[in-house]
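Apart from one protein chain that is not included, each protein chain of the complex appears where it belongs.
And then chain A:
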Amino acid sequence: MAVPTDRPAGRDHRAARTLATRFLGYATLVFFGLVFLYPFVIQIGNSLKTESDAAANPLSPFPDPLSLAGFERIFAGTNFPLWLGNSLLVTVLVTLGRVFFDSLAGYALARLRFRGRGGLFAAVIAVMAVPGVVLLIPKFLVLNQLGIYNSYAGLVVPLLADAAGVFIMKQFFESIPVSVEEAARIDGASIFRTFWSVVLPMAKPALITLTILSFQGSWNEFPHSLVSVQDPDLFTLPRGLADLVSGSLGSGTQYPLKLGAALLATIPVAIIFVVFQRYFVRDANDGSDKG
């Protein structure tokens, strides 16, 4: 933003300056709004173009003529439906697993007094710092050794729990008052029973956050599928997309098709983003506390 440095000389001056500031503010917002959204507009527009139209007018969002050829070929000429099915399966299983296992562990670390809890939690924090990209070769080695390389098990099982999710759940459980569960325990409910019927229902916001994060994370997950499977029948959407781009299509650039496939892969996350936006925002702000 431009920064006028002169001091206001009077009321008119100040009003004019406010107006100018406001105008500049909106101009900045609109400019960056375009910068951040127009690529998606281009993506949608060009996925509906013919290949020559996309090459000639890449900036225009309006297809001329409108062509569904790209989308037809996505479903007829690629394994897209298969990738979609695999992605759905992996995402559902991973999300269920993470929500259940992470909240179990988070609850134990927050509430149950057991030997080794402190050390375990320190380990969870340490694990959170391990960068995913250095695990590519290690993961391949262990999947290979366990005999589940190139299988659905290899695609799903390693992702069933994550340290960040445990951390989120633990933080949340610590924030709810302990009195309710104590009442349940005194009434004779077992620990698991208390957790399942008393504590979990109170943890709905955290569970929704974790569900959304797990869904988004596993839907978009790419490097893991790269090192856990190689059979094209086991490709998830990101893996299949990457394969399309690296030239499995044969001749031509086929941008309408690629953009269309990428668009279809983006839609589920986009819907969830629009509906559950405040949970995404909360996550990013948690990140600022996370360190």
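Going forward, a residue touches a chain if its C-beta (ideal position, glycine included) is under 8 Å from a C-beta of that chain, and two chains touch if they have at least 3 such contacts; residues count from 1.
Please note the rule applied: contacts and distances are computed from a predicted model.
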| item | value |
| --- | --- |
| Absent chain [UniProt protein name; select from "Insulinase family protein", "Beta-ketoacyl synthase, N-terminal domain", "ABC-2 type transport system ATP-binding protein" or "Sugar ABC transporter permease"] | "Sugar ABC transporter permease" |
| Selected residue (touches chain absent from view) among A:G33, A:P205 or A:P232 | A:G33 |
| On chain A, residues whose C-beta touches the chain left out of the figure | 1, 3-5, 7, 18, 21-22, 25-26, 28-29, 32-33, 35-37, 39-40, 42-43, 46, 54-59, 101-102, 104-105, 107-109, 112-117, 120-122, 125, 127, 129-142, 144-146, 157-158, 160-161, 163, 166, 171, 178, 182, 185-188, 190-192, 195, 216, 219-220, 222-223, 226-227, 237-239, 241-242, 245-246, 253, 255, 258-259, 261-263, 265-266, 269-270, 273-274, 277, 280-281, 284-285, 287-291 |
